[in-house]
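Would you mind keeping the following structure in view while I ask a few things?
Every protein chain but one is kept in place in this view of the complex.
What follows is chain A.
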Amino acid sequence: MEMPPLVAMVGNPNAGKSALFNALTGARQKVGNYPGVTVERHSGRLALDDGRPVELVDLPGAYSLEPSSPDERVTRDVLLGAQSGERRPDALVVVLDAANLDNHLRFAMQLIALGLPVVIALNMVDLAERDGLVLDPTVLARELGVPVVPTVAVRRRGIDTLRATLTGLVGTAAAPTAPAAPVEDIRTLQRRARALSKAATVSETPTRRWHHALDSVALHPVFGPILLVALLFVMFQAVFSWSEAPIGWIEDGFTALEAALKGMMPDGFLRSLLTDGVIAGVGAVLVFLPQILILFLFILVLEASGYMVRAAFLMDRMMAGVGLSGRAFIPLLSSFACAVPGIMATRTIEDEKDRLTTILIAPLMTCSARLPVYTIIIGAFIPARQVVPFVGLQGLVLLGLYLMGIVGAFVAALLLRRTVTKGESSGFMMEMPKYQLPRLHDVAIGLWSRAAIFLKRAGTTIALTTVVLWALLSFPQAPAGQSQVEYSVAGRIASGLEVIVRPIGFNHDIALALIPAMAAREVAVAAIGTAYAIDDTEDASGAKSLVDHLRGRWSLPTALAFLMWFVFAPQCISTIAVTRRETNGWRWPVFMLAYLFVTAYVMAGITFWLATFAGL
């Protein structure tokens, strides 16, 4: 079977390529505002006006054909036909931001010089016009010698014309010539681009742009950092307060389900497996879905609005202090949701050492999988009282745990940059995109895909782990008068592990929970939940909540040490796997595991003993 013609979308970062790609293919893709959000290969099918199918590939944003990051290298190699596993495109859609013409035209001229059939999408013309810039596409088309189509990707304007133009280009155009040698240096091209952009400008009024007003607050030397801290605090507070009601609904749902099953089935092996194993385990994790979604909602909105890059700007000085750049801020902030996309987002960091350091410290950012653990322990041991109006003690402790991870990450970066990832510090040079109102549709797609990943994890990895754990906990059956948990297979494995973790204040239950939590942190809660549910059958009441169990069995120093352990411990198989992939080998993931486990052990130990001596 013959492959359909390949059409590549190319352009500068922030030209609105991804939005145009979505409009053309209808594919589901995240539309962000940060340079380099498109790091993977995104492709989709498109039917031309005459019915022929083409494959459309969205190449990573680049500034020129001289790559300075792995992303840009992919773009260049595909365009030159040098990328393995990808054929050379048959035609190009070059996407330009109309409001940034003088800069984006230079790259377009380099692309036209490649000799492939090209159509230019003059994107975001509406924003340019609102900005006081009126352009004449016919002048551009005449001077460049290629068709130019004005588009507004997010409103689907110009999409039909673009597709019609593409129909005329693909296949019917002359066979692509060999890539022309880059005849001119960047400066000459840039000057030509500026002259051309001037020629194509009908009128330009230096209007006061509303995002300048926003920037004068967001980047203000005093108010900027205050705003950033305030936003982060509101975000973490919201994670707790907005989620209360939906968590209640989910809990009620699972209780009803358990009661229904107990009513339908006779007491026995299968009922115990379903209620104590599956429902208790999956339910304990699923109740955290609202919190995870709220956290992702904030991150998606901050990213899509363009604020993230401002945060990177504010953070650059601090990052430079530990040998990183402001660029590392975006991967690190994403890691608050999950380290896996965070580590993947480091691909936009140009300097290799810089990138490696960012990968190694990314797991220290408090990811959403830790939230279930933090929430349950904080809920059980930290009183819910107001320190000052609107600031709860529980929220403060949670903030403290986040800060602990951040401080840990900075100290780790400082040490790593002086030892294993030693090298010149890299620079920070970044385009700051315009502010945009995040589109509901894009945020909803982003949230849904996050929820789907979490639900899939809850349905597979977590369900399976909790069932295995249930089995290990239920067999062999303990004789009367002995604790089932202590007597079981899992209990005996945990007894071995307990010897190691006893000095840092961990009890038998925790040792037990640490084993399955290697797969994913949130399983720790499910594991403890399952263990207590099984032990509960001897209990006459049989209806104690997990929180009551924890209060009865753990001391406060133990709970605090457990929290501290989870700040540092690298318990997530997915993170290890993505680190291996991104660093091409086992060396760095093994190093990551070792340094984080040692730190977790030491820090949990210090916390336990300090708390014990303080008489808590």
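Criterion: a residue touches a chain if its C-beta (ideal position, glycine included) is under 8 Å from a C-beta of that chain, and two chains touch if they have at least 3 such contacts; residues count from 1.
The rule is short, and it goes like this: contacts and distances are computed from a predicted model.
Chain not shown in the complex: UniProt lists it as "Ferrous iron transport protein A", one of "Ferrous iron transport protein A", "HEXXH motif-containing protein", "(2Fe-2S)-binding protein" or "LLM class flavin-dependent oxidoreductase".
In the complete assembly, the contact with the undisplayed chain comes from A:Ser68, out of A:Ser68, A:Ser241, A:Thr460 or A:Ser495. Of the candidate positions A:Val7, A:Leu114, A:Leu332 or A:Met430, contact with the hidden chain is made by A:Met430. One of A:Phe313, A:Trp470 or A:Tyr595 touches the chain omitted from the figure, and that residue is A:Phe313.
Within the entire complex, the positions of chain A that touch the omitted partner chain are 63-64, 66, 68, 99-103, 106-107, 131, 133, 186-187, 190-191, 194, 212, 215-216, 219-222, 224-225, 309, 312-314, 316-318, 320-321, 326, 350, 424, 427-432.
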